[in-house]
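All protein chains but one are shown at their positions in the complex.
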Amino acid sequence: MAELYHAVAQAIRQDELCAVVTVLSGDEIGRKLLVRRERKVEGSSSAVAAAGSLGHTALDQAALARAAEAMEARRTARISLPVEEQEWDLLIDVHAPQERLVIVGAVHIAIPLVSFARELGLYTVVIDARPIFATQDRFGHVDELIRSWPDEALQEMKLNESSYVVTLTHDEKLDTPALICALNSPVGYIGALGSKRTHAKRVAALQEAGVSDQQISRIHAPIGLDLGGRSPGEIALAIMAEIVQVRNRSKEAGR
Amino acid sequence: MAELYHAVAQAIRQDELCAVVTVLSGDEIGRKLLVRRERKVEGSSSAVAAAGSLGHTALDQAALARAAEAMEARRTARISLPVEEQEWDLLIDVHAPQERLVIVGAVHIAIPLVSFARELGLYTVVIDARPIFATQDRFGHVDELIRSWPDEALQEMKLNESSYVVTLTHDEKLDTPALICALNSPVGYIGALGSKRTHAKRVAALQEAGVSDQQISRIHAPIGLDLGGRSPGEIALAIMAEIVQVRNRSKEAGR
Amino acid sequence: MKEILAEIDNWQQAGKRVALATVVQVYGSAPRPLGAKLAVSEDGAMVGSVSGGCVESATVQEALEALEAGAPRLVSYGIADETAWEVGLACGGTIEVFIEPLDW
Partner (left out) sequence: MKEILAEIDNWQQAGKRVALATVVQVYGSAPRPLGAKLAVSEDGAMVGSVSGGCVESATVQEALEALEAGAPRLVSYGIADETAWEVGLACGGTIEVFIEPLDW
């Protein structure tokens, strides 16, 4: 007793993607199945029934397949599942890690970007070692304001697939180490502000640091969808729109 | 004396796009030229020097051309203009009408949409006759909350090229008259929420009401850029990104 | 769910029984999404939410009864009139809530 709950609570605390399937009505009401992901050697992962049972092997298998889909879509769903001549009334409750936007550079664009991300329910972090940029006045609305070197701060964070990293400092010496950190993690989005020319220089610096071209291609640059504006608000909107688009396409493709 | 200022103040009060060119240094410091738009019969418009002078005919003409560009881009600019073997230090001060987002339907999507628009500096208006939707609780952050029938409210507003109209009610009886109103005005963006099927029905209703296909093609539907999300926040972001993109493309094309 | 784990821990460590309520169906656009949770301790304390406020107290009642009965139940709350809107369920419609003793 309480074993299943403790497994679920542990997965959620560790920011792990998981799903709990529950029978909502009928004789098996209240029965549960916990579905987690098993990471394979080559980096891909598959959903596995980790604990509990809905009471029938065939039902568990069918529910596992649907839970895997729901987990990929990060979407809790109520479904009616026909198994063994019965309609099973199920909730697939997906627990997805909190999405997190990590902004390197407490520059002007970061101010509206934090607002947009929070409106969408993301946890926001702004990192800048320069005290005149990273002020409470400018960033009273951010969840976490970190005054330290970007690469050091990033190394201490547990960046996962639900983390999105954006570099905005305009300063290679700050951006490049931060990008290397982000590329060494499974973050779901990496974007870097700067013109095509700036990015070409950045690519050269990354190559020199031994980063592979395949890794470098994960960086979205020039950053943001092409909405055609130049104001801080417009650039922030273009970045936010790109992050949402990339995230949703990854979901559709299944990670 | 004060005539030029009063012409400028009047244009700004009437929400008219205009530009004031000022000589910032040299012998002619402080001289000014007011540039307005003259609307032609067929609907297009051209910039004309409406009042004042920078002191030299050739300079006025060159400045007029640059002011016309700045007005189309809605962008105040400091320029150095070479005319008659002199470099003229000029400010082209563009006064653009306040951009306004008019949302028909105080539904859930409207809540984050108002936040995004305000963050970008737009004036926001939400219209809904249904008191249970249009509450201060839900829309404490909107500039103007109008509790009346959408078409009536829209008729009373002076919709201009800097107004953007979005219909979100999910109710044809409310959306269609509002769309007809918007189409009868020069608004810079019209978008309507709903699936392709809903939109096909809507097109039929508009055609029946005598709206031309060319007019109908001004409606963006399905609304918003394809960012692939379904939550209210994601849909609102997709709409806001589309409005900004359409606005900026119009600017580039020159209206 | 993450935000209510700590309080559930506290209750369980104090030896209290806990019930969990989860939004399992939303008709119309409700203020809290599918999967939103409210936990209730045997002495009627609550953490989390399943609506903007108006069905919380009814849910606590059902949760205490579910603890007594030792069995889960599925409950429907219809919110149709203007009064209901005003008390906080911002978007009307009906929600279904699954209420269960946290004994698994």
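Note that the chains are named A, B and C in the order they appear, and that numbering of residues resets to 1 at the start of each chain.
Here, contacts are C-beta pairs under 8 Å (C-beta built on N, C-alpha and C of every residue); 3 or more make two chains touch, one makes a residue touch a chain.
The shown structure was predicted, so the numbers you read here are calculated from the model rather than taken from an experiment.
**Q** Where the complex has a chain not shown, which of B:Ala49, B:Ala73, B:Leu91 or B:Ile180 is the residue touching it?
**A** B:Leu91
**Q** Which listed residue (B:Leu4, B:Ala49, B:Ala73 or B:Val203) would be found touching the missing chain in the intact complex?
**A** Selected residue, touching the omitted chain: B:Leu4.
**Q** Kindly note down the residues of chain B that lie in touch with the hidden chain.
**A** 1-2, 4-5, 9, 12-13, 22, 24-25, 29-30, 32, 52, 76-78, 91, 93-95, 98
Convention: only the chains that are shown with their structure count from here on.
**Q** Centroid of chain B to centroid of chain C, CA atoms only: how many Å?
**A** Between these chains, centre-to-centre, one finds 45 Å.
**Q** Nearest whole angstrom, what separates the Cα centre of chain A from the Cα centre of chain B?
**A** That gives a centre separation of 35 Å.
**Q** How many angstrom lie between the CA centroids of chain A and chain C, rounded to a whole number?
**A** Distance between chain centres: 28 Å.
**Q** Among the residues of chain B, which ones contact at least 2 other chains?
**A** Counting only residues that touch two or more other chains, chain B contributes none.
**Q** Do you know which chain C residues sit against two or more other chains?
**A** none
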